[in-house]
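Chains shown are a subset, placed as in the full complex.
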Amino acid sequence: MKIAIYPGSFDPVTKGHMDIITRAAALFDRLIVLVASNVMKRDCLFSAGERIELLRRCCGGMPNVTVDCDEGLIAEYARRVGATAIVKGLRAMSDFDYEFQQALTNRQLNSRVETIFLAASGESMYLSSSMVKQVCALGGDVSSFVPPEALPEILSRMRG
Amino acid sequence: MKIAIYPGSFDPVTKGHMDIITRAAALFDRLIVLVASNVMKRDCLFSAGERIELLRRCCGGMPNVTVDCDEGLIAEYARRVGATAIVKGLRAMSDFDYEFQQALTNRQLNSRVETIFLAASGESMYLSSSMVKQVCALGGDVSSFVPPEALPEILSRMRG
């Protein structure tokens, strides 16, 4: 059984994330969406627990997708669960540089895990969690950027 | 009448900004230089009011250029003033990625405004406000980087 991990901050989940999850779920027998709480991001909108909850709601209809959370090295988590692939979405050049370095590091740390990249769809090319937070904070309409299952929480958190 | 907006932090204004302003003013009937005070930049050198004042002094001789300030979404400001274009200068690859994503987001938020990009001139390719602040903080000579109208305030603020 081929297991893949899709790690990220998901603060909050966007339609771009859902696009990658849907496509990666079709490529592997099992996909673990991993809320990486180790990334020392300040100014988190949602706690790790809340992000897991939102992702689970959005991934409800996908039988081979589970959601988990980890504070350690992704390469180490992959070893623990027997995953052979780490999935990353690529939007732009600056993504590429950073992700490329992460991929090479992860292979150095765990030679049995491969990072595979999926190109963001044209319509999600501009989507990022920080863009969603920025637009929302300024009163813009983010309903076309995030999955409908997560919209109410995002709105109430940003504006409450 | 074609109206364009040139948004930015302008903290402080550089010769690179003035190059874009001069060129954009020739392309449109009216150009609004917009101090975007919403960008949550820490460590601002000048207040929004001071930046407006410096820009007005530098743009004094351009009859179709005005300076304004806004705290909200640029796409929303464009709608309000009836602007059809947002002007951005491009220096380098990393600019491109970020600006590209901003442009696609702004079109999503206001389908009637276009972002147009101008390539930075060769001589301004390396100029940025943060570079000016960094060089000035270390005692370097920034007189060839900023417009003469703004130099005294920048020097006294950085070194005072």
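In this document, chain identifiers A and B correspond to the written order of the chains, with residue numbering beginning at 1 in each.
Rule of thumb we're sticking to: a residue touches a chain if its C-beta (ideal position, glycine included) is under 8 Å from a C-beta of that chain, and two chains touch if they have at least 3 such contacts.
Every value quoted in this text rests on a predicted model; they were computed, and no experiment measured them.
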Oligomeric state of the whole complex, in copies, if 2 are shown: 6
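Methods note: only the chains that are shown with their structure count from here on.
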Between subunit A and its twin subunit B, rotation from the CA superposition, multiple of 5 degrees: 120
Subunit A and subunit B, separation of their C-alpha mean positions in angstrom: 33
Complex contacts: residues of subunit A adjacent to subunit B: 91-95, 125-126, 128, 131, 135, 138-141, 144-145
Sites on subunit B touched by subunit A in the complex: 38, 71-73, 75-76, 93-94, 96-98, 100-105, 108-109
